[in-house]
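A single protein chain has been removed from this complex, and every other one stays in its place.
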Amino acid sequence: MTSPKDNKSQIWKKDLPKHTFILLVLLLELFPLYMMLQISVKNNVTFNANQWLPITPDKWEWGNFVFGYNLIMPYVANTVFVAVTGTVFTLVFAVFAAYFFARYKMPLSGFLWAVFLLIMLIPGVANIVPLFVLLKNMNLLNTLWALIIVGIAGGQVFAIFILRNFIEDIPKDLFEAAEIDGASHLQQVINVVLPMCAPIIGTLFILEFLGKWNDFLLPLIVLRDQDLFTIGVGLIYLDGEYNKDYGKIMAAFFIASLPLIIIFMFTMKLFVKGLSAGALKG
Amino acid sequence: MAQPISYRKALNEWPLYLLVIPSLVAVLTFSYFPVLSAVYHSFFDWRGGDAKEFIGFDNFTRAFSDEQLRYSFFVIFILVIANVFKMIPSIAVAVLVHRLVSENAQYYYRLLLVLPMIVPGLVTLFIWKFFLDPNFGALNAFLDITGLKTLLIWLDQTFLHWGVFRADAPIAWLSQPKLIIPSLIIWGFPWIGATGVLIFLAGLQSIGTDVYEAAELDGVGPLSKFFYIELPLILTQVRLNLILMVIGTLQGFGLQLLLLGDSGGPEGAGMVPGLWMYNRAFGAGEFGYACAIGLMLFVFILALTWVNNKFIRVQK
Partner (left out) sequence: MTFDKDKILNTIGFSLIGVAFLFATFRMVSSALRRTAPDSERIILAHWQLEAGLREAFEELIKDYTKLHPNVTVEQLPVPERLYTNWLVTKLVGEEAPDIIALGFGINNDRLARFFTPLTEYVDQPNPYNVGTEIEGQAWKNTYLDGLSSSFNNELMEYYGVGLSMFTIRLFYNLDLFEEIRGRDAEFPSNYREFLKLCEEVIEYAKAQNRVLVPLAGSKYSSFQTLNRLSNVINQNNIEELDLTGAMSPSIRFMMEGYMNGVYGPHNPSVQAFFNACREIGQFMTPGFMALAREDSNFAFTQQRAFAILSGSWDIPSLKKLSERFFRVGVAHLPIPAPDDPVYGQFIKGPVSEANTPTGMNFGISRQSKNFDRALDFLHFITSQRSAEKFAQKSSWLPAIAGARLPEEIKIFEPRMDGFVQGLAIFEIGQDTRTAFDQLFFQLMEPVNGLETFSDRLAERMKITVPQDIRRSNLANTRINQSLDISLITYIWLSTQLSTQNKIDRKLAGLGSRLITSEFELFFFQHTESLRSKQ
């Protein structure tokens, strides 16, 4: 037998090519982020002198971040409002519906389940044109509510699908005990389902939030006024400028990425879990 | 499974229905109604207003002889094929990460892989657009430094005769009609999809270290290890990813819209069906025709999904 120490270095040696390959791929994958960060502190002079390498902090153009902050922060606020409101309502509705499907086999529940499942097969692409007209008739164009409501509807199926499985796995005794105590269905959802499903709800929250955060097509069509813009629309407008000051643009990109990076630092595990689960979507 | 319930008891539990109503209303209004509305309006000459004129199947006959639409299906076909190959790096990275002995390293790589997902998709998109810039882009700089550009010029002069790679000019990736599809394919190199990698990793989880050790004792090479041990295990995931990718590619047009505009770039070289629908509706104002295009795409995808589902069931 070899000693544990020897073993470790041997493993390291054996895995070295793998590490090299993975790191190389990661380097390429993270290259855009590197470019964003290092350009965001450059002005036109320093950018033209050298595009690729970082510059020393004494030459940093802090004004870029002031520009980025002033430009992006209002968009961030709107996006947070849309994404959080949308996600919360998505999950509230979905928990209720999932509870309905998971608790009892009610008359019609098979049919209703089929109604939801069928949506998974409907590609969203055919929807956008009629959806626009529908929103117009509902007088929701140029409002954030349009984004919120459509977001809620769009998130239902997947969340219900996942939650139903989790609620069905909750021991029946818990529900029965609550029922004996005279708890209504609403109380059962709050007192039994929520605590038992907290981790998966957290994961779903991140996932739905991410989807709503990154949406840009609907806001682009729906919104008119600049003070309602979400991050996506704001970035698209920024990209449309004739005269590009790449330092300022990258600084704005950085500011736009910052909120999620901060949240990510705290909820890494939920993110990783959520993204693996997200693949089941569709 | 949900508890079976007698009709009498169900009658008592009627408030349960209230719980499903919000979801149901949301889904009926914003998922079902638009589709039905699209079906209805595809038979009309409709410009988005109140006025519309019934024209029967005219929108569909027009679609079948629409050059641009036909071309857009050709483009999307190429992109789907390219995307199949673009799945390989994700699988490779997942397998390599899984083969690492150190659990810690696995965890940190996983985190690093997720990191690009945290940056808004649009930011990545615009940074990539900047990479393709003829004067400042990373891609042209890379081709210059490595001398690959000389190879491209030679290829162009001897085989392609496109006249797009020239020694005296930067390569204009997004403004040369012939280079648009290649640009869309190069897009996102090295094509690592964080979600994809994570799913494959989840599938690989069931392989214990003992399996590897046993394989090693038998003298199985790294490549055969992949084909005999790993690939069979993640085949379901690969197939799932493939289906999602195909459906996503067929529907997607956001990238093309932001990169090339709604006319699909110079000469419409990057036009995809979704974008053409968008262009007809929100550029030309032909909402009825756009509904018809959307519907054709819809049926196309639905058929594919159905075939896929059948295929998978047979496999099981």
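As written, the chain order gives the labels A and B, with residue 1 at the start of each chain.
Following the convention adopted for this analysis, a residue touches a chain if its C-beta (ideal position, glycine included) is under 8 Å from a C-beta of that chain, and two chains touch if they have at least 3 such contacts.
The shown structure was predicted, so the numbers you read here are calculated from the model rather than taken from an experiment.
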Partner chains on view for the chain not depicted: A, B
Hidden partner chain, touching residue among A:92, A:141, A:174 or A:196: A:141
Full-complex contact with the absent chain, from B:170, B:190 or B:248: B:170
Among A:19, A:105 or A:269, the residue in touch with the chain that has been omitted: A:269
Per the touch definition above, residue among A:9, A:70 or A:226 touching the missing chain: A:226
Residues belonging to chain B that touch the chain removed from view: 47-49, 134-135, 163-164, 166, 168-170, 172, 175-176, 261-262, 267, 278, 281-285, 287
Contacts of chain A with the absent chain, listed as residue ranges: 44-45, 48, 74, 76-78, 80-81, 84-85, 132, 135-136, 141-142, 144, 202, 205, 209, 220-222, 224-227, 236-237, 239-244, 259, 262-263, 265-270
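Everything that follows uses one rule, which is that only the chains that are shown with their structure count from here on.
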Gap in Å, rounded to a whole number, between the CA centres of chain B and chain A: 18
Footprint of chain B on chain A - complex, ascending: 11, 14-15, 18-19, 21-22, 25-26, 28-33, 35-36, 51-52, 93-94, 96-97, 99-107, 109, 112, 115-116, 119, 121-134, 149-150, 152-154, 156-157, 160, 168, 172, 184-185, 189, 210, 213-214, 216-217, 221, 231-232, 235-236, 239, 246, 249-250, 253, 256-257, 260-261, 264, 268, 271-272, 275-276, 278-282
Chain A-facing residues of chain B, complex: 1-5, 7, 9-10, 13, 15-17, 19-20, 22-24, 26-35, 37-38, 41, 48, 89, 93, 96-97, 99-102, 105, 109-124, 126-131, 136, 138, 141, 189-190, 192, 194-196, 198-199, 201-202, 237, 240-241, 243-244, 247-248, 250-251, 253-254, 257-258, 274, 277-278, 281-282, 287, 290-291, 294-295, 297-298, 301-302, 305
